[in-house]
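A single structure is presented below for examination.
The other protein chains are all here in position, but one chain of the complex has been omitted.
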Amino acid sequence: MSRIEIKNEYQLDAPTRQVVASLEIDTQGIGVTDMTEAIKAWIEKQGFRDGLVALLVMHTSASLTIQENADPDVHSDLTDALARIAPESAPWRHIAEGPDDMPAHVKSALTDTSLALPVRHGKLVLGTWQAVYLVEHRQHAHARSVQMHYVGS
Amino acid sequence: MSRIEIKNEYQLDAPTRQVVASLEIDTQGIGVTDMTEAIKAWIEKQGFRDGLVALLVMHTSASLTIQENADPDVHSDLTDALARIAPESAPWRHIAEGPDDMPAHVKSALTDTSLALPVRHGKLVLGTWQAVYLVEHRQHAHARSVQMHYVGS
Partner (left out) sequence: MSRIEIKNEYQLDAPTRQVVASLEIDTQGIGVTDMTEAIKAWIEKQGFRDGLVALLVMHTSASLTIQENADPDVHSDLTDALARIAPESAPWRHIAEGPDDMPAHVKSALTDTSLALPVRHGKLVLGTWQAVYLVEHRQHAHARSVQMHYVGS
């Protein structure tokens, strides 16, 4: 049997603020961009204490993921795995914008479009090896936008 | 290097309300149903200003996704891709409810069960080409329920 235990319980400040901003990211084609430092900088600049940051990618051929931040091979392996799961060679109908377009939509559906991340005592809560990435699924460079919506104190 | 920039920062009204409702959707078998207008109509009817709408699908063989809203071929290609990733012909144990049942559970796990979407100045925030879909993974028509939970002003 797996053990389950509840720990580290805290009462935080009541939610009294909402602040939004967008992260504008220029990608370089297929691959990941680490957004973690930009999100942390925004939290610090705004002086957020306790709350949730909801992230929403505004596109259907780029997406979000939380992944290992230590070994760049993880990012290459992830994009390779997605290319095997949704290959350009599959019999797609939606091909007007190029062979990488429909695979990009499928990869977006399989990864994350929306994330809700905790902020506690002024810090973004993430595991030691976690970072928040934008994943570009198109072959060419694109300008991408991620909405950040904070509800908290 | 990918460029990252923070733009369009706004302070919004403090969160002071919570309202919930369910979206009841009759599906016609495998395929997608666009829920965007129904969600927007609810936001407008309730007079929400700034906040988050959390969506939760109440089923494990239908799910949520945010996808391209312009070309219906994208929806056929997406359901075909999911059928290749979780084919009915795989050696499933859970077959009592039919060959489409376990693939439906896997497709649900790979797409979204829960989404958190921003509302700003009374409008649902989505990219130009984005719509919010319920994805029916069973062969036959089903009555599906999606919970909407708003926290905001």
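By letter and in written order, the chains are A and B; residue numbering begins at 1 in each of them.
In this section, contacts are C-beta pairs under 8 Å (C-beta built on N, C-alpha and C of every residue); 3 or more make two chains touch, one makes a residue touch a chain.
A quick note: this is a predicted structure, and the numbers were derived from the prediction, not measured.
When the omitted chain is restored, the residue from A:Thr36, A:Thr65 or A:Ser145 that touches it is A:Thr65. Residue in contact with the omitted chain (choice from A:Gln46, A:Ser61 or A:Thr111): A:Thr111. Although one chain is not shown, part of subunit B still touches it, namely residues 15-28, 33, 35, 38, 41-42, 52, 54, 56-60, 85-86, 90-94, 96, 102, 105-106, 108-110, 112-116, 145, 147, 149, 151. Touching residues on subunit A toward the chain that is not drawn are 2-15, 50-52, 54, 65-68, 71, 73-74, 76-78, 80-81, 84-85, 110-112, 115-118, 120, 125-130, 151-153.
As a working rule, only the chains that are shown with their structure count from here on.
Once the centre of each chain is set as its mean CA position, subunit A and subunit B turn out to be 17 Å apart.
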